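Every protein chain but one is kept in place in this view of the complex.
Our next item is chain A:
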Amino acid sequence: MRLHKAIPIPKGLLSPSPCSYSTKTKTRTRTRTKTKTPVQQHRFYSTHPPAARLNIPTDFSTTSILNHSAQSTLQNPELPPDIRNGTTKRMNLFQSINDALSLALAADESVILFGEDVAFGGVFRCSMGLAENFGTERVFNTPLSEQGIVGFGIGAAAEGMKAVAEIQFADYVYPAFDQLVNEAAKFRYRDGIEGRHSGGLTVRMPCGGVGHGALYHSQSPESLFTHIPGLRVIMPRSPVQAKGLLLSAIASNDPCVFMEPKALYRAAVEQVPTGSYYLPLSKAEILKEGSDLTIVSYGNPIYTCSAAIEKAEKDLGISIELIDLRTVYPWDKECVLKSVRKTGRCMVVHESMVNAGIGAEVAASIQEDKETFLRLEAPVMRVAGWSVHMALMFERFNIPDVARVYDTIKRTVEY
């Protein structure tokens, strides 16, 4: 089926190392103008034009989206009191997922973890040390067969296990589409009063662009699953979110598709509570309050939105509200509608293709709601991947960047 898949992305290529971009913009601009355009053969994935003001790669070490101090993490009102009084540890996204899996395995004997190459730690290191700690009966490799992995998980879940299955890349989930759509999603419904279900199933999958993943290591197929009643589709934006949402997905009695933006595995680092905590599913989070425009997004583009908001607010003298959907289905419509009724403007940003994407559902729901429709002062806009496949050399022109988000903010408020 695939030519190459189990390739851990080398650290340097995944994301700019924080130190490369931690200098202030001013300094960098000055240096760059002095030394002509450098030929940067080795870092062509994350470079930006010398005069760029908007399309500057995210500096994960300073972004306000991540909690750089324990204090800021523990202030989160969604965390229970014991966690807020507890400790934190610096973790990147793969470490926080590993931590969540480890806690879930330790807390409940019915949790099992399996997939391709999971036993040695996983190609993205998410299951590192788990087979050693919890035994190869509970953390194990499966044959290379996605339909087998998900079918196996459904059966185990139907007999009372908490089955956490891994699909190595979201791009390879399609062989399991039948099992997810016709079986996992409909299991409870068709069983009627018998009450059996596959809610113990959680299917984890790395998703999204990573700079050089091309056609089959870059996809975000969330919309294919949001069309399916019965599945919960979740995509976290950060290590704190990933841990809390993954623990909730595993605990949930509904089958969950848990999509992990792989570009954040090593790049996003923050202080993560060390204990077990559960963040609510199907509940959006207002990351930043504002009064003139609502931006709805999820996953990796949250960072792009945040950077664009910073520039736009300064340049245009406006105030923007940023909402992270977190669960893209069943989604928190009420939170979005309430925000748009306040701001009168809305745009949706996501990485996957614009056609029939999450943006379509959000935009349609906004215009369909009478009360919200009457408050609209501009068309609902979508910034998303073009309706094309992810071509290797053109990824940076396909995934929404700060300039495109900034431009759409500008056009929306100036409408």
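Keep this in mind: a contact is a pair of C-beta atoms (placed from the backbone, for glycine too) under 8 Å apart; a residue touches a chain by one contact, two chains touch by 3 or more; residues count from 1.
We take it that contacts and distances are computed from a predicted model.
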Using the UniProt record as the reference, specify the protein name of the hidden chain from among "2-oxoisovalerate dehydrogenase subunit alpha", "Probable cytosolic iron-sulfur protein assembly protein Ciao1", "Trafficking protein particle complex subunit" or "Light-independent protochlorophyllide reductase subunit B". "2-oxoisovalerate dehydrogenase subunit alpha"
From A:77, A:192 or A:317, the answer for touching the chain not displayed is A:192
Can you work out which residue in A:140, A:216 or A:386 touches the chain that's missing from view? A:140
Sole residue of A:182, A:291 or A:367 that reaches the chain not shown, by the stated touch rule: A:182
Please identify which residue in A:56, A:83, A:112 or A:307 touches the non-displayed chain. A:112
Residues on chain A that touch the omitted chain in the whole complex? 109-110, 112, 137-138, 140, 142-143, 145, 147-161, 163, 175, 178-179, 182-183, 186, 188-197, 199, 229-230, 232, 252-254, 282, 330, 333-334
